[in-house]
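Quick one: the structure is below, and I'll ask about it shortly.
Shown here: the complex without one of its protein chains, the others still in place.
Let's turn to chain A:
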Amino acid sequence: MTAQAPRHAPSPAPRRGPALARTGEADRAGSGPESPAPGPESPPLRTVLLGPGADLPGFRAAVRGLVAAGVAPEGVAFASGAAPGLFAPAPAPAEGAAVPLPRAVADLIAMVVPHRDPERYALLYGLIWRILKGERQLLEVGSDPLVHRLGLMRRAIQRDLHKMHAFLRFRRVPEAAGTERFVAWFEPEHHILEAAAPFFVERFRALRWTILTPEGSAIWDGEAVRFGPPGRREAVPPGDGFEAGWRDYYESTFNPARTNLRAMRAEMPKKYWHNMPETAAIPALIRAAGTRTAQMIEREPQMPTKRQPVRAVAAMADQDPASLDALNALIRRSEPLVPGATQAVLGEGPVGATVAFVGEQPGDQEDRQGRPFVGPAGQLLSRAMAEAGLARDRAYLTNAVKHFKFEERGKRRIHQKPTAGEVSHYRWWLDRELDFVGPKLVVALGATAVLALTGKAVPITRARGPFRFERFDNRFQGFITVHPSYLLRLPDEAKAEAYAAFVDDLRRVEALAQDLAS
């Protein structure tokens, strides 16, 4: 079997993973004489002929055959990309079994095969041989000359890939019917086109693009990458509508006072420049840098020519919402932190109310109607307030979180408790709201309200009753009780007692409020 024609079909060979442990594709490799084991004196040299470029499947098949035949690295030579007929045709080797290798070794092989160095296959086979002969941990020994050299080759490939991802420039080509294609010419140092392509797929999935290189091309039409024959630089249009703007940006972002050409060239070697439109600006930038810096330093500071915008500066600090209405307008405009809610549910009640109630978050009914405490729990609260002698319309009612969060189950929207992070997200608004309302007593209904008002988790059962919310520096007194929805969830036999205790709490609230109001 002889050299392969360039393979343009998308290679099914995975770039990562235990490549050599896969089966198949053995027919792609050629190998030398059929003599099973080389004699001790003058081992006949086998020559393995691989396809041009990065022939991972061919190499894999060759390794299987060679390992199966027990051929040591000294007994084999690898050649690639040569025209058929240069070597004596040899029968295809018997297909060997998959060679078990550590994952890290398989990864290294896949990375190094695209290297331009003709010795790469021999070096890799040397590594495989030593690992199979017992040095399983060989890759850990970075000081070993072979491991070191292969490490350098891997680095070179990584760098080449990275530079291709970084320095390739697309130009737009209008195509029929208002569609567009982006085309680029790039000259990688190694055989990396196939390895580099997935990056562009992930990034430009919605675009159509073509990458041309001297060794092959990659074409993306939205479904799959096709690898084709070598491209020509002339196939790329000579310019693009945004290139001048990009060069403007490149020039403007350069700081002449920090010129450091060595650092630039180390990262962006000159060989890449001719395919990067912005680099045309470099010579002029360097020429002018010295003068520009000197001018900056020499120029005397000048008095501002425009009048100082005194009034604008004064007005700038005046950005806080000035009233509860202004704050509510902001809240109404905001989007829910967790998407889904129909609208923000604002607090309700008179500014200056003596008592403010803080609940958890709006529920299904509240979300639909845009008012707080109108669902089942809200109705229970109203009933309990009435029994305790608290007038609902004279109290201020609001929630710690302003948007309904739920999970959809069939047609029902099941309430989901807000997380601590969500509560702190909404806390700024609650604080301002309470500033504007100015209650003398704030009642926290349930754990979420307590969390919003204290900034930490406090066990309700133990803290129930009067409480000091330290965060607010005694601007109002506090009281903690359960959330009415808790009562709804209790089993029937426990409900009555819990409800009575809740009404008792509200009576204490009413008594406190009477004291504070007088």
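The rule we apply is simple: a residue touches a chain if its C-beta (ideal position, glycine included) is under 8 Å from a C-beta of that chain, and two chains touch if they have at least 3 such contacts; residues count from 1.
Heads up, the rule we're going with is that contacts and distances are computed from a predicted model.
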Protein that the absent chain corresponds to, by UniProt name, given "cytochrome-c oxidase", "Fumarate reductase iron-sulfur subunit", "Branched-chain amino acid ABC transporter permease" or "Putative DNA modification/repair radical SAM protein" | "Putative DNA modification/repair radical SAM protein"
Identify the residue among A:177, A:224 or A:312 that touches the chain left out of the display.
-> A:312
Decide which residue listed in A:116, A:130, A:154 or A:169 touches the omitted chain of the complex.
-> A:169
Among A:107, A:160, A:240 or A:367, the residue in touch with the chain that has been omitted | A:240
From A:45, A:235, A:280 or A:296, the answer for touching the chain not displayed is A:296
Touching the missing chain, which residues of chain A?
-> 137, 140-145, 148, 162, 165-172, 182, 184, 199, 202-207, 240-246, 248-264, 266-268, 276, 278-279, 282, 285-286, 289-290, 293, 295-297, 299, 301-302, 304-306, 308-309, 312-313, 315-320, 330, 334-335, 337, 419-422, 424-425, 428-429
